[in-house]
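Everything on this sheet refers to the single structure shown next.
Only one protein chain is missing; all other protein chains are in place.
When the chains are written out, they are named A and B in that same order, and each has its own residue count from 1.
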Amino acid sequence: MTVYVLQRLAYVVAIMAIMSGLVFLSTHALPENTAQVILGDYATPETQAALEEKLGLNRPLRVQYGEWAGGLLHGDFGRSLILDQPIAPILWAALAKSAIIAVAAMITVSIVGIALGVAAAVNYKRPFDYIASALTYLGLSVPEFFWGLILILVFGSYFQWFPTSGYSAPADGIGVFLAHLALPVVTLTIGLQAHVSRLTRSSMLEALDSNYVRAARARGMPERIVILRHALRNAMLPTITVLAQDFGFLIGGIVAVETIFAYPGVGRLLVYSMSRHDLPLMQAAVLVITAVYCLANLAADLLYGVFNPRIRYGRAVD
Amino acid sequence: MAAPSIENGAAPSVARRRRLPAAVILGGTILIVMILAAVMANWLAPYPFDQLHVRDRLTGPSLAYWAGTDEYGRDVLSRTLFGSRLSLFLGFAATSIALVLGVPIGLVAGYYRGLVDELLMRALDVVMSFPSLLFVMLILAITPPGLVKTALVIGILFAPPVARVTRSVTLDVMTEEFIVAARARGERAAYILLREILPNVWPAIVVEGSLRVAFAILLGAVLSFLGFGVQPPAADWGLMISTSRDFVDVAPWMAITPGLAMSLTVIAVSLLGDGLREHLDPKFHSTR
Partner (left out) sequence: MKPLLEVRNLTVRYATNGAAVTAVRDVSFELAPGRAIGLVGESGSGKSTIAGAILDLLHGDAAISGEILFEGVDLCRLNSKQRRKLLGRRIGTVFQDPFTALNPAMTIGRHIAEPLIHHLGLSPKAALDRACHLLADMSVPRVRDVAAAYPHQLSGGMRQRSLLAAALACEPPLLILDEPTTALDVTVEAQILALLADLRRHKDVSLLFISHSLGVVREVCDDLVVLYASQAVEQGLAGEVLVRPKHPYTKGLLASLPRVVVSGRASRLPSIPGQMANVAQPPQGCFFESRCPYAEARCKTEGQALLDIASQRRVRCWKAAGVGDWPVVAKAAAAAPRFSRSDALVNVVDLRKTYRTSHGLDAIRVDFSGQGPALSYRPKSVNAVDGISLSISSGEVLGLVGESGCGKSTLGRVVLRLLRASAGSVEFDGVPILHQPEKALRHFRRSAQIVFQNADSSLNPRLSVGEAIERPLALFNLVPTADRRRRMEALLDMVRLPRSYQTRYPHQLSGGEKQRVAIARALATEPKFIVCDEPVSALDVSVQAVIVNLMADLRDEFNLAYLFISHDLAVVAQISDRIAVMYKGGLCEIGVTAEILRRPRHPYTEALLSSLSVVDSENESRSGRLRLFGSIEAEDEQISGCRYQARCPYKVGAICETVTPPLRQISQGHSAACHLESVPANGVAPSYANPPRS
């Protein structure tokens, strides 16, 4: 197990290094001149030259990268061009807010997805299964932003139960804080739980059909124990993997959801920086989001190792 | 032991069912209808997609405008019809690119294994370590957007998962003894890959491909929703929904029509994929 953990850690470090290089390259080594991209409509040879001078864009790439990467390791993400402020504090604040919805969504998704999947598998080919499948389809096929819009329509405009945009700090009242979180989290959950419930259902079906479940039933174990302790325990392994995959979807979803609900998280920051060509901010945001993604995958790998006895206890006993 | 039969308490299989599952028929039909509608949009649409009827702006569904009008008075139904072209093109083009790139990589990695496999998989891992949306957004933010470019980028992005799936099924097939028998005959790699492995692998690829079409359509929609896709006044579902956000109180049909169209398309593709998986899988694992 120790070796497994070390391997994974080494891998993450390597990926992050490569990632920073790729991000850097993508913003600094593309066909269009970087300064031109930043300036957009205001690009003239003079302004371009001035900007290049100011940002040091005409220095060799190695040097620029070294400076940027060095800064990163010190927690200095550079300075936003548009906002003219250090990026780090803005970024962390936005990340924290996104983290709140992300964590809330993942928790809800795990609970709802697994519960639905198990229930569907246990009621295989009966009405509940079909309904659950239909819900899964809807969840998978309809994009988050559309759900978001529907929720805004129904709960925001029509019923007026929840606010449809913005964020409110917990210090200003827990109730309002949670109310602002409600619609974004529900929107994310609808889409993501579909993956989880689907996979849970199929791995449960496989587990329920397995020989060890048959043997457990033959030992007289009541069905409840068979489902929960025997089948689910083994069906969880693929589910953990898919939860990790879901993180990728989550990130995509967060960007869309934050945009539609005007929630000041890192996704919205990213879109903002991209539409305004604020390259330093964009680089920083992309890198940080990717880092979170890598770490989430690492966590999933480790969790998988914990749950899978083959990895936890390698070798033979007798 | 011998083939499963009543031995394992399983109900004995009698005649093999040749009928297509309902999902395939349903999904396939809807998809074909949508494709036809997209192709024939010019004739089907009651109005050109960019024709303004300023006096009738923001009116609800009526006989003149079956799905109402948007903030410029453009017919929502026509725009939805034309929008299907962009989405469907994106879906299929991106998936084709992903298949063309990913399937050979997967086959080669699964067949040769060893160093080739390791290198390819590590390279794919790196590409897959990027959250997909971010990757595409990054590229499209730096360079001028365009439909073909979007399809290309999404295609390259989807090639690794396709390669993974292909590799995985190839590895499964490689354990089968008819492959060993082929090598015992001294067959060349090209023959084994094309005539022994590929015919047993393509069902899984088709299923994965249908999944990719669905994802590509959704990804394209999100991109244009966020403003990285085609620009106004083009008729694109994501863009339509994005601009409808501000009018959702007064004119919900602006968002609902393209949203429903998109959902229907993706549901159709998903149904098709699922149905195909159900239909094709038992044939390969006929002994299970």
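The definition used in the following text is that a contact is a pair of C-beta atoms (placed from the backbone, for glycine too) under 8 Å apart; a residue touches a chain by one contact, two chains touch by 3 or more.
Given the structure is predicted, the values throughout are model-derived calculations rather than measurements.
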Of A:Ile107, A:Ala215, A:Leu228 or A:Ala262, the residue touching the omitted chain is A:Ala215
Among A:Ser80, A:Thr200 or A:Asn234, which one touches the chain that has been omitted from the display?
A:Asn234
Chain not shown, touching residues in chain A
2-3, 6-7, 210-212, 214-223, 225, 229-230, 233-234, 307-310, 313, 315-318
Residues on chain B that touch the omitted chain in the whole complex?
1-3, 5-17, 175-178, 180-181, 183-187, 196, 199-200, 283-284, 286-287
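In this text, only the chains that are shown with their structure count from here on.
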Quick one: chain A and chain B, Cα centre-to-centre, how many Å?
21
For a test of understanding, state which residues of chain A touch chain B in their complex under the given definition.
15, 18-19, 22-23, 26-27, 30-32, 37, 137-138, 140-146, 149-150, 152-153, 157, 214, 247-248, 251-252, 255-256, 259-260, 270-271, 274-275, 277, 282, 286, 289-290, 293-294, 297
Chain B residues touching chain A - in the complex, by the definition given at the top:
9, 125-126, 129-134, 137-139, 141-144, 214, 218-219, 221-222, 225-228, 238, 241-242, 244-245, 248-249, 252, 255-256, 259, 262-263, 266-267, 270-271
